[in-house]
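The structure is given below, and queries will be raised subsequently.
Removed: one protein chain of the complex. Kept in place: all other protein chains.
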Amino acid sequence: MKLWQQKYQLNKQIEAFTVGNDYLLDQKLVKYDCLGSIAHVKMLNKIGILDKTESDKLTMALYEIIKLDGNKAFIIKQEDEDCHTAIENFLIKKLGDCGKKIHTARSRNDQVLTALRLFYKDEIKCITELMDNLIKTLVAIKQKYGSVEIPGYTHMQKAMPSSVGLWAEAFAESMNDNKLLLLDIFKLVDQSPLGTGAGYGLPIEVDRETIAECLGFSKIQKNPIYVQNSRGKFESTILHGLSQIMFDLNKMASDLLLFSIPELGYFQLPTEFCTGSSIMPHKKNPDVLEIIRAKYHQIVAFEFEIKNNIANLISGYNRDIQLTKKPVICGFEVTKNTIQIMIKVLAQLKVNKIKCKNAMTKELYATDKVYKIIKKGVPFREAYKEISQEYETT
Amino acid sequence: MKLWQQKYQLNKQIEAFTVGNDYLLDQKLVKYDCLGSIAHVKMLNKIGILDKTESDKLTMALYEIIKLDGNKAFIIKQEDEDCHTAIENFLIKKLGDCGKKIHTARSRNDQVLTALRLFYKDEIKCITELMDNLIKTLVAIKQKYGSVEIPGYTHMQKAMPSSVGLWAEAFAESMNDNKLLLLDIFKLVDQSPLGTGAGYGLPIEVDRETIAECLGFSKIQKNPIYVQNSRGKFESTILHGLSQIMFDLNKMASDLLLFSIPELGYFQLPTEFCTGSSIMPHKKNPDVLEIIRAKYHQIVAFEFEIKNNIANLISGYNRDIQLTKKPVICGFEVTKNTIQIMIKVLAQLKVNKIKCKNAMTKELYATDKVYKIIKKGVPFREAYKEISQEYETT
Amino acid sequence: MKLWQQKYQLNKQIEAFTVGNDYLLDQKLVKYDCLGSIAHVKMLNKIGILDKTESDKLTMALYEIIKLDGNKAFIIKQEDEDCHTAIENFLIKKLGDCGKKIHTARSRNDQVLTALRLFYKDEIKCITELMDNLIKTLVAIKQKYGSVEIPGYTHMQKAMPSSVGLWAEAFAESMNDNKLLLLDIFKLVDQSPLGTGAGYGLPIEVDRETIAECLGFSKIQKNPIYVQNSRGKFESTILHGLSQIMFDLNKMASDLLLFSIPELGYFQLPTEFCTGSSIMPHKKNPDVLEIIRAKYHQIVAFEFEIKNNIANLISGYNRDIQLTKKPVICGFEVTKNTIQIMIKVLAQLKVNKIKCKNAMTKELYATDKVYKIIKKGVPFREAYKEISQEYETT
Partner (left out) sequence: MKLWQQKYQLNKQIEAFTVGNDYLLDQKLVKYDCLGSIAHVKMLNKIGILDKTESDKLTMALYEIIKLDGNKAFIIKQEDEDCHTAIENFLIKKLGDCGKKIHTARSRNDQVLTALRLFYKDEIKCITELMDNLIKTLVAIKQKYGSVEIPGYTHMQKAMPSSVGLWAEAFAESMNDNKLLLLDIFKLVDQSPLGTGAGYGLPIEVDRETIAECLGFSKIQKNPIYVQNSRGKFESTILHGLSQIMFDLNKMASDLLLFSIPELGYFQLPTEFCTGSSIMPHKKNPDVLEIIRAKYHQIVAFEFEIKNNIANLISGYNRDIQLTKKPVICGFEVTKNTIQIMIKVLAQLKVNKIKCKNAMTKELYATDKVYKIIKKGVPFREAYKEISQEYETT
């Protein structure tokens, strides 16, 4: 039974195609859709559509769904299309006419946006906490190995002296900037869309402030067309924010992969983090770092899929947008998972002090020599030339 | 029990992260991996690693797995990592020492490539058949409605007379070119990788011709490093081929979406293909066309994920490549599914002859007027100017 | 004469390839590099590397370059590689030893980042002003045509009543959110990188606060490795910010293109904004809107190029990053230009009130009917069903 059910039956193949895996993805949204509906019910009571009894019944039934969902006992079926339908059907079955009133003063279009944003806000909070843990782990590395010198590279060639501490601190500072950006994105997303209907408002006065306050949104997104047009846009911004985090993990993994080849050997993964080869008995492979590295590309692909999916289309809801749901949900999942694994790897990372020390060869100090001469008053460019002669190849 | 199992245990979290959903995706490859192994066994018998009895036992056991898999009774577990491990474990459990010999003269690296290519070849064949069906459906539209005139558009503005037949034929010719390109890609993929080991050959003489012939590959991919480096490359080429098909479906859907807005109304979808709105009782929405349109972007995102995943990496197997499996497997799935749905839509598409006729307004014939003057000997550019004056806005 | 000139000569073809078009792009950076150097000179004086006379001479010479550049008389040659070299060469030629001291306590790596960020900050400011103008233009449309009703569309089908005012306001609110995001990005970029050398600090104490303050940066980016790793990252974030603006222009253009086809005709472009056809004398094409629409994809491609260019690479400066310069410089150019053109188009846009009125057909009010029944106490879902029967197709 669909929300829009009419006398005809939707063709089964078309149904399967248009619903796609939405009914599975929507399991993640059940809780958030119920929370959105609870606020909506409160508002409907306030504006007189629902009386107190109806409002209480609906609210209790919605909490019941949240509980069922928590026990994995609220299952959305393909013919339900999505969580919104499954929930309304449940309410109507349980409460009759009272359930039939809940969709007053809203459309699925603003309803799904509400659920998604509540979900996004929770996910972003969760990710910022993981970022804090990652930063702590990096600080711990700095404290433990900070003074161990390693070569600093430019163009993949030894450049100047660096240290394990400098390396760890670089990612801590970067991750902090990533966090600030993500919090700015949180502010963008933190706008209440409920009460804008299908994108052109509603033929009834809605108390949008009550809903927004109830749901903890810090402001109302006013224009109903903008509400619809922002779907996909906000998601692409979220994914951009995630891509910045994942980029740092990609770079950390790239560093660790190079710095842990035996020929350099500055770092070492614990054996139980390494996999073997089906043919070569000596291998201990750092697969975990390679997969961390590769995950960045998933996130970037998610972002770009959304950015192109939504382009060249007119304003207002277009069903194309349904395909933005998976990239953003998976984007959060991948990011959370990858940060957690990176924390685990970093926590166990070993530094081989002897290999580090041996790697500190003299060309790394060529620039120091230049500055020694400078201190005697020689202009930089002259000092540079003087020292560079030591390295001329003939 | 992993193929590379050693005394230590791989950390569980790292295992879950590195395996990802490979063990699920690999269900699609069980059959192809068995077929690859059957050819490999034949070759091992030929070069004396397996005797006749061993070879027969292994072959029978592999066919047993194929049969189990056909009945969805051969299930790969996460701790198996992938289908290759699950299959070798099955063989060892069932046949003992004989099973322990099957991995002679190969590595998982060339083994997985073999299974994937056999799979790709089947999928490409399947898609070319679907393309043929799509072309037939377009030809049928041409036959049925070919002579119905509709406006031809440039810049989304009425340009010159077109027809339903011309429209349908355009996509038939295009789809035929897509097919030729896909068959060229088939030729590229149709190279046997088995017998190249982990990417640097094998310390044993292998009869690669026997394997290739057995598996129906039309040639051998010789260089073992190239074999590894082509993973990801071939996949990106396949996805490019699929993107060309999906682009045409995207454009067909875009045309149908515009041409079926009531304001134009040249085409009409059957009601049972349309969905309704949760709030607006009058709506019959062409969601199916919007989702067809959007699916193009999934395919393009898959292609670009792979193209970037594999970049900036050195030669030889890198585990990053594991993440190319899902995009290509899903790419086939999405493409097959979308073509099928488009065939269904086209087969039921209605043409509203009255609306088409009314749309054939006189400005569409402005160019005809120019050519009438030309036939009197007036140079084109003069004739053009003369007629253009009729359309000057003042 | 290169900054790193040694006895050997760089191969000419290799030089041309590695320099690329940097020497041309860098013309945009001359001013900013001089400003960076002026602050650097002040700091060098403060820490005793330069005396007052030297410092004054260098500062005056740098202002001279800024003036020359303003008159397009400071030309960077290919053999100079970039603006930094051209400027240092000028200073050495003019001031001798004094010029040879200016590169003390910095590397080209932190120098170029400084110039780029000063440039970015100016460009972002310029774009936010353009956004304000765009918002004003949209508000003016709302004031002029606000009450004119037009159909609101979902799924490209008539949904509910909308208005020109609602449409214009949607983009004004959206553009305001784009502005907030861009200002957040400004904050990210507004960090001083100068004084971090090639990515691993300097063998001399640098007063980074003085430089940062002098240049108007609101904070110091501390870790020298992070400074280098943030190149490309910041650029991708800027381009993401620009893509959000361009997306709105893409959508506005998509709306206007559809709403101005004669079959709908709600909007009309002035004739002098339209181009004709080489063959069809009646055509007045809205090319300007199509190109606005298409420009979005340039920006997204720029962002995407950078995001992939910088992936899978180790920390520290890699020359690959040079290729991020063009996308970001062009990204600003395209965005500024496109906003300006859109403002021009919007300012001249005509609304055809008669066509708008005629388009307000009765199905647009189906939802209103539902709500009329609701007001009698009928539950929403019942009211919906009742009205939907009017639209059942038989």
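Think of it as A, B and C in the order they're written, each chain with its own count starting at 1.
Everything that follows uses one rule, which is that contacts are C-beta pairs under 8 Å (C-beta built on N, C-alpha and C of every residue); 3 or more make two chains touch, one makes a residue touch a chain.
The structure presented is a predicted model; accordingly, all values stated were derived computationally and were not measured.
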Identified contact with the non-displayed chain, of A:K52, A:K72 or A:H282: A:H282
Contacting the left-out chain in the complete assembly, out of C:K344, C:K372 or C:K385: C:K344
Absent-chain contact - pick from B:S192, B:S243, B:N285 or B:T335: B:S243
From A:I65, A:L181, A:L313 or A:V334, residue that would touch the chain that is not displayed: A:L313
Residues of subunit A in contact with the chain not shown: 154-160, 257-258, 261-264, 271, 276-277, 279-287, 290, 304, 308, 311-313, 359, 363, 366-367, 369-370, 384-385, 387-388, 390-391, 393
Subunit B residues touching the omitted chain (full complex): 4, 6-8, 49, 88, 92, 97-104, 109, 152-156, 159-162, 166-167, 169-171, 173-174, 177, 180-181, 184-185, 187-188, 197-204, 221-226, 228-230, 233, 236-237, 240, 243-244, 247-248, 250-251, 254-255, 258, 293, 296-297, 300, 304, 307-308, 310-319, 367-368, 370-371, 374, 379-382, 384, 388, 392-393
Absent chain, residues of subunit C that touch it: 2-6, 8-11, 13-14, 17-18, 20, 84, 103, 106-109, 111, 197-198, 270-280, 283, 285, 287-288, 290-291, 293-295, 297-298, 300-302, 304-305, 308-309, 318-323, 327, 337-338, 340-341, 344
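Rule of thumb we're sticking to: only the chains that are shown with their structure count from here on.
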Farthest-lying chain, centroid of Cα atoms versus that of subunit B: C
Distance from subunit C to subunit A - Cα centre to Cα centre, in angstrom: 24
Whole-Å separation of chain centres (CA-atom averages), subunit A against subunit B: 29
Rounded Å distance between subunit B and subunit C, as computed from the means of their C-alpha atoms: 36
Residues of subunit C touching at least two other chains: 154-156, 159-160, 258, 304, 308, 311-313, 367, 370, 384, 388, 393
